[in-house]
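A short worksheet on the structure shown next.
A single protein chain has been omitted from the complex, and every remaining protein chain is retained in its original position.
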Amino acid sequence: MSDTHAQTVAYVRDTMLDQQDPPLNQTGALKWIRENLFSGWLNIMLTLLSLWVIYAALSHLLPWALRGIWDASNLSQCREIIAERYGAGTPAACWAVLAERWPQLIFGFFPKELYWRPILAFLIFLAAVAPVLFSSVPRKMLWVSALAPFVLFWLIWGGSLWGPVAAILGFVIAWAIMAFAAPKIGTLLSVILAIVVPVIYWLTLCGPLAGALASVVPLALEQVPTQNMGGFMLATIIGVSGIVLSLPLGILLALGRQSDMFIINKCSVAFIEIIRGVPLIVWLFTASLLLNYFLPPGTNFDLMLRVIIMVTLFSAAYIAEVVRGGLAALPKGQYEAADALGLDYWKSMRLIILPQALKISIPGIVNTFIGLFKDTTLVVFIGLLDPIGLSNSIRATTDWNGVYWELFVFIGLCFFIFCFSMGRYSLFLEKKLRREHR
Amino acid sequence: MKKTVTLGALTVAALAAGAAGAATLDDVKARGELKCGVSTGLAGFSAPDANNVWQGFDVAYCRALAAAVLGDPMAVSFTQTTGQTRFTALASGEIDVLARNTTWTFSRDVDLKFEFVGVNYYDGQGFIAPKSLGVASAKELDGATVCIQTGTTTELNLADFFRANNISYEPVPIETNAEAQQQYLAGACDVYTTDASGLAATRATFETPADHVILPEIISKEPLGPLVRHGDNEWGDIARWTLNALVAAEEYGVTSANIAELSSAPTNNPEINRLLGTEGELGAMLGLDAEWAQRAIMAGGNYGEIFEKNIGEATPIGLSRGLNAQWTEGGLLYSPPFR
Partner (left out) sequence: MATISDPPERGFRLSQLIFDTRYRSMTIQVVAMILIGLLLSWLISNTINNLEALGKDFDFGFLSQPAGYDINQQLIDYNNQMTHGRAALVGILNTLLVAVMGCALATVLGVIAGVLRLSNNWIVSRLTAVYVEGFRNVPLLLWIVLIFALMTESMPTPRDFRGEDGSSMILGESVAITNRGVYIPNVVFSRSLGGNEIAAPEPEAAAPAASTGANMAGTYGASRIATGGAGVQTGQADDNASGSAEGGSDAGTEEGGEVIPSSSGWDWLLILAVLIAGGIGARVLGKRASHIQEATGKRPTTLPLQIAAILVPLIVVLVALGASLDKPELGGFNFDGGVHLRNSLIALWLALSLYTGAFIAEIVRGGILAISKGQTEAAYALGLRPGTTMNLVILPQALRVIIPPLISQFLNLTKNSSLAIAVGYMDVRSTLGGITINQTGRELEGMLLLGLFYLVLSLLISGVMNVYNSSVKLKER
């Protein structure tokens, strides 16, 4: 004890000790393990249990997946290869079914030489949603978003270019009425005109016009019937068109539910609750079995279109609830400020309330979309070829009858990657919004 | 956002297929395509291959019909239907003909307002059981767990059979054949029951088919055939006589190999001549041209060839002709005369 103070008290130290390393079990990995994994008997048990679960899952899954056979033309050949390589009865995956059939799982029966069309359509779709989802993208990109539905429709279904163009013309007419006629004849009348005139145009002039244009300048892609669409492409089409088409309806319903007007309010509430109270699968069966009863005798819709209509109504009810949340989350001062400025209802909604409410609703809308996208798997029960439906068809061929887990693992993984990334995005957005509000 | 609404309007305009009126033949011709309803997948009967082409016994009938009406066996668009949606799809005009191993029953014909155009496969409901179960007859199945496919006549037949024999069972209803097969193989049910043809097709794909026996009892009559809507008799006639032409062609020995030769000039057999249109006006009576049956047969061969190619003994399915042999060979296939 040389460094103790000699003069005063024996036990008082008067020099500093050199800094020592912390004890081994208080640093680095050991400390981390002790604190995080083995801090108490409950924790120790949980850790051991988790390790066991991980081991049990991986020890079954990994060998099966890694031994997988990638090149075989049918299941029995695949089984022979497994028996030859690892001995009969060894668990091993037959990934060969994916190697042979993955285009079908993704594109359905879309003609192989036309695969570029859905791929291009998907890229355009991504470009179109970018300005909505990411505020850093230049605002001018919104023009792409506005035009995208028509381009996508044309790319996927094919046919004459002039059909979509003639349809866009209807909107141009509506815009022209609102822009040029409104100052002269009053807002109300011009709104009514802007709705009625395009509808009349679409019902009467639109078709012949497109036909005439097509006969002058034939610009057309090869038409692909809806029966040929399937797989993830079908799921995406149904999911995306369901959400996009349901947005306007959902916003109107949300406004209706907030409205003071008794009848409007009650009708919106009834619609939302009825739709939300009944499972999607019942609505899908309604689309497949009953929709023809409700339409004039003789009309005959394509099944996919019927499903899209039903899914649109369904998601409109959910979107309405999301938007209502957004409306309710706005401070009351915003409404009062709008009133104080003397704006009428629609102007205050359009210029002040909705832009803010929709912005904070985007995470909710994205979550609704994830749910809807997952729910598109239910269309298998009415005979549409979504990924699960296709997996049933593939298993019905003599080549691949008996394959089970491989297809489902692939489908599950695809869904997971897509939904997980969307979910992360919506979390990111929520965090950003929270920051902005502080 | 509102702009996208038009997409809907546009799609309506593009896809609405006009009225499902009385004249299906005109619709089909105008469309240039036959819409045929098939099952969601049953080995040998209908399933898509890797090149997106539908193959199978039921599919072959649709191709023959398309060849007869439109001249192109590939001018068919196949709509998958489930046990639950098939009749609505046909009734609503979504499909022109349903070729989905559907049993011809009184109530479907009369009450549900359809018209069966014939029988393309005589079937019956049977049972398959593992050999290790040691069961020789379905009557020994007291207390057994039975896998069935829902939405079909099988569940009613099963209930009737067990009630008539005063024995109990435990039904496990399953939605698709593939799913039921997986359940059966895992041992979740003792026996699996469906149409005997389906059983054979299913057994063929097992890892060890020899370990399973098909029990001798056939507990029902299942005449499977294509059907069309009630009320359009012209279309019904075309569908019926296309099927008959395939059957008759086998009877007369007209095959895809010799049909070109037989139809190039009238032969000695007037029946063949009338069938192939080298004599008489049968095609015109149907509202088709004279070579309609010739094309139907060329599409996939005669009935026997279609059978052998898709479900016959040379295929993994390995069904023998049995009841589905020509009447001349002890079977039930009997086409009315072409005259």
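We call the chains A and B, going by the order they appear; numbering starts again at 1 in every chain.
FYI, contacts are C-beta pairs under 8 Å (C-beta built on N, C-alpha and C of every residue); 3 or more make two chains touch, one makes a residue touch a chain.
Predicted model, so just to flag it, every value in this text is computed and none were measured.
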Contact list for the unshown chain, restricted to visible chains: A, B
Among B:D190, B:E251 or B:E305, the residue in touch with the chain that has been omitted: B:D190
Hidden partner chain, touching residue among B:V69, B:A91, B:V117 or B:L215: B:A91
Touching residue (missing chain; options B:D72, B:E155, B:E217 or B:E234): B:E155
Absent-chain contact - pick from A:L305, A:L354, A:I388 or A:L429: A:I388
Hidden partner interface residues of subunit A, rising order: 32, 35-37, 39, 43, 46-47, 50-51, 53-54, 188, 260-264, 267, 273-274, 276-282, 285-286, 289-290, 292-297, 339, 345, 370, 374-375, 377-378, 380-381, 388, 404-405, 408, 411-412, 415-416, 419-420, 423
Those residues of subunit B which, in the complete complex, touch the missing chain: 83-84, 87-88, 91, 107, 111-113, 132-133, 141-145, 150-151, 155-156, 158-160, 163, 169-175, 179, 182-183, 186-190
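One rule holds in what follows: only the chains that are shown with their structure count from here on.
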Chain centre separation (subunit A, subunit B; CA means) in Å: 38
Complex contacts: residues of subunit A adjacent to subunit B: 75, 79, 100-101, 104, 109, 111-112, 146, 149-150, 153, 157, 159, 163-164, 167-168, 170-171, 202, 206-207, 225-228, 241, 244-245, 247-248, 251, 285, 288-289, 292, 298-303, 305, 308-309, 312, 381-385, 389, 392-399, 401-402, 404
Subunit B residues within the subunit A interface of the complex: 1-21, 33, 40-44, 46-52, 55, 77-82, 84-85, 88-89, 92-94, 175-178, 181-182, 185, 202, 204-207, 315-317
